[in-house]
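For reference, the structure I am asking about is given below.
Heads up, one of the protein chains got dropped from this complex, but the rest are sitting where they should.
The chains carry the letters A, B and C, assigned in the order they are written, with residues numbered from 1 in each.
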Amino acid sequence: MHCPDQKGIIADVTQFIHKNNGNIIYIDQYVDRIHKSFFMRVVIESEFKKTSFEDFKDSFNLEIGELYTLRCSFYLAENIPNMAIFVSKYDHCLYDILSQQRSGKLVCKIPFILSNHKDLNLIAKQFNVPFYFIPVEKDSKAEAEQKQLELLKKYNVDCIVLARYMQIVSNRLLDSYPNRIINIHHSFLPAFPGAKPYHSAFNRGVKIIGATSHYVTEELDAGPIIEQDIVRVSHEHEVNDFILKGQDLERIVLLRALKQHCDRKIMVYNNKTVIFN
Amino acid sequence: MHCPDQKGIIADVTQFIHKNNGNIIYIDQYVDRIHKSFFMRVVIESEFKKTSFEDFKDSFNLEIGELYTLRCSFYLAENIPNMAIFVSKYDHCLYDILSQQRSGKLVCKIPFILSNHKDLNLIAKQFNVPFYFIPVEKDSKAEAEQKQLELLKKYNVDCIVLARYMQIVSNRLLDSYPNRIINIHHSFLPAFPGAKPYHSAFNRGVKIIGATSHYVTEELDAGPIIEQDIVRVSHEHEVNDFILKGQDLERIVLLRALKQHCDRKIMVYNNKTVIFN
Amino acid sequence: MHCPDQKGIIADVTQFIHKNNGNIIYIDQYVDRIHKSFFMRVVIESEFKKTSFEDFKDSFNLEIGELYTLRCSFYLAENIPNMAIFVSKYDHCLYDILSQQRSGKLVCKIPFILSNHKDLNLIAKQFNVPFYFIPVEKDSKAEAEQKQLELLKKYNVDCIVLARYMQIVSNRLLDSYPNRIINIHHSFLPAFPGAKPYHSAFNRGVKIIGATSHYVTEELDAGPIIEQDIVRVSHEHEVNDFILKGQDLERIVLLRALKQHCDRKIMVYNNKTVIFN
Partner (left out) sequence: MHCPDQKGIIADVTQFIHKNNGNIIYIDQYVDRIHKSFFMRVVIESEFKKTSFEDFKDSFNLEIGELYTLRCSFYLAENIPNMAIFVSKYDHCLYDILSQQRSGKLVCKIPFILSNHKDLNLIAKQFNVPFYFIPVEKDSKAEAEQKQLELLKKYNVDCIVLARYMQIVSNRLLDSYPNRIINIHHSFLPAFPGAKPYHSAFNRGVKIIGATSHYVTEELDAGPIIEQDIVRVSHEHEVNDFILKGQDLERIVLLRALKQHCDRKIMVYNNKTVIFN
């Protein structure tokens, strides 16, 4: 939930939950003192069935929400996200996402894999996930996009991960999935946005390279950052070493971001992320 | 504050503060689910003068404290800790503590430096801090300890930092300063407790060395850990390289621990630390 | 190659290679000044066919090897290691090894997966690798070990990775594969050897947990360390969080160790590793 910062919110919210037989098992809040905004994430245990979950939401919005002009999202733990994977030719992130989901460490459903190349169909088969090949050519972009939207609708997709999908996502897609398309960029943003960041990093002679996972927005590689990490390089490493070390980083950084997103720990605000732990 | 975990604590505490014209500018809590213990740190702004601070404490203990069998420590921001420094011959931690305190980044008073050697008197002079030389010999331990206690009392010391003080602290001192004596140990505890950890690390062929800051307890190097960090080493590094790299780590780790302690962010519990950020 | 440190080795070796039409594309050396031992790794390009590779080795040993009592291993780049995988029930390391090998980032052959449980057969099938189920019970240990040795011989295995294989490896196996069995231990060795290290780390209240990959020797978790890494934890993390964070570390650390081993960058000496980069 978030709202303008006001006195008494925590007291009122916790009291409401308390009164409604909820047991708070996690609560964390954050106040942006500059913009005077209040953010809170609460996890509660309760014994309501689905009907009373609706009642709970309604009375919360009535009693608390209106009072504080508070905006709140409610999730039942049993409803896990339905996440589509977009890829091109690189397999390292795809392998990691599928393995971790299969191991139960990334808690989501994966309805399908979509690619503008056929190369990774084999891995989709290995993991028994539907694979859709939708080529994207200069003059077929609108058509490809239309097919993508239909698939996303058909499978009732909640969010999309661009696991090294080497295409720019259209505005129609962005509008349908605001703050719900997650990308992995292979540099330490805002350094080296755009194409070939490892080459640029090599040419600049940096001593550290990075990877950044972020929500996709209209401006290229400028969306809210979710997670970043780095690895050391030295003069001994050539571009190809940068790429190899970087790919190891990409999969780790992307997975961490996906886990936080799927566990509903991220709130987007002002082109930044508030991430509860 | 901490107490057995119970429903309604947060609501009651925040409401109490709210009612008493306090404005919560920081609140964080932690529940140890295994031991069913509740911990909370709250920072509030208020306009009471010293008398009403006493009133606030009294009525909090009366209204909230007894209800929840809650134990709470209260601090006024203007009362900063009074921290004595014990050293032997190494200067790296001492330089860092004095510089950072002088820069205003470590918020405490430093009434004196005490040492069992004369070597670092020069640095004490440089920074204009009283220096006491109290040698510790086998047959003068009790006497030395007595002098230490007198100094600590005279200067009204709140806490002690052992900034590479190469002597074991006596039980009398420990009893007077429970969870208020902070040590830096030059290994990644619990690996390599006791003497010469860098030599042991070198002999074992580790690829990473560490430093650990902890509260001192009766058992050697087994007290509650506050902060740890590590640095990579390789086969190319000799014992002396371990020592040099390690000393850089020691001063960083110790300073981080001291800052958290002086900012009153640490609670000790069950031989562990709960550290609010 | 390694030998007692003597003047003139580098000059003679490089001159020999030079004379024999080899082009040095990598050379690195390390001198252990305490034990006065010399280590060197050289990568050369040459145009000899298989016969002249033998000639090269022979004349090197004759001209240089004897002069310096030097021991040298020779590898042709095209001969990649044949590495068997032993697992129990955990899948995270197995997935990573198979994915990275399939992607071409871990350069080795994987002739089979062996387990004392049937759980991971599915993953073996997914990646189309033979799976052998060899249960290990108290009274069938010798028999199980015999079967293992036969398999290793049949498949002409060069080295073994224990990818969270929860059994102690027998001396017969160790003798057949000296410094060629690689284990991943889920702690920052030498802290917390043996069983349940995450539980021990949690109970000690550490602020950092680690993983260690090492060659297996007779003494439990005391073999030459190849690679270690760490991740931060806090009071907020329960044992289960330690395990989840740790498993992410285990797979990364193990993979790095395997890559270095398969690329023949590791020399074992004095229960330590010399790792060229």
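Note that in this section a contact is a pair of C-beta atoms (placed from the backbone, for glycine too) under 8 Å apart; a residue touches a chain by one contact, two chains touch by 3 or more.
Owing to the predicted nature of the structure, the values given are computational and were not obtained by experimental measurement.
Asks: From the list B:L162, B:V206 or B:I252, which touches the chain that is not on show?
Replies: Of the candidates B:L162, B:V206 or B:I252, B:I252 is in touch with the missing chain.
Asks: Going by the contact rule already stated, which one of C:T14, C:N82, C:Q146 or C:N203 would touch the omitted chain in the full complex?
Replies: C:T14
Asks: Using the document's definition of touch, tell me which of A:I97, A:I110, A:L152 or A:V206 contacts the absent chain.
Replies: A:V206
Asks: Kindly note down the residues of subunit B that lie in touch with the hidden chain.
Replies: Counting over the whole complex, subunit B touches the hidden chain at residues 91-92, 95-96, 99, 102-103, 105, 126-127, 236, 244, 247-248, 252, 255, 277.
Asks: What is the set of subunit C residues that contact the non-displayed chain in the whole complex?
Replies: 7-8, 10-11, 14-15, 18, 23-25, 27-29, 31, 33
Asks: Touching the hidden chain in the full complex, which residues of subunit A are there? Just list them.
Replies: 30, 33-34, 188-192, 204-208, 210, 224-230, 234-236, 238, 270-275
Heads up, the rule we're going with is that only the chains that are shown with their structure count from here on.
Asks: Between subunit A and subunit C, what is the separation of their C-alpha centroids in Å?
Replies: Roughly 36 Å separates the two chain centres.
Asks: Between subunit A and subunit B, what distance separates the C-alpha centroids? Give it in angstrom.
Replies: Once rounded, the distance between the two centres reads 39 Å.
Asks: Return the residues of subunit A touching two or more other chains; collapse runs of consecutive numbers into ranges.
Replies: none
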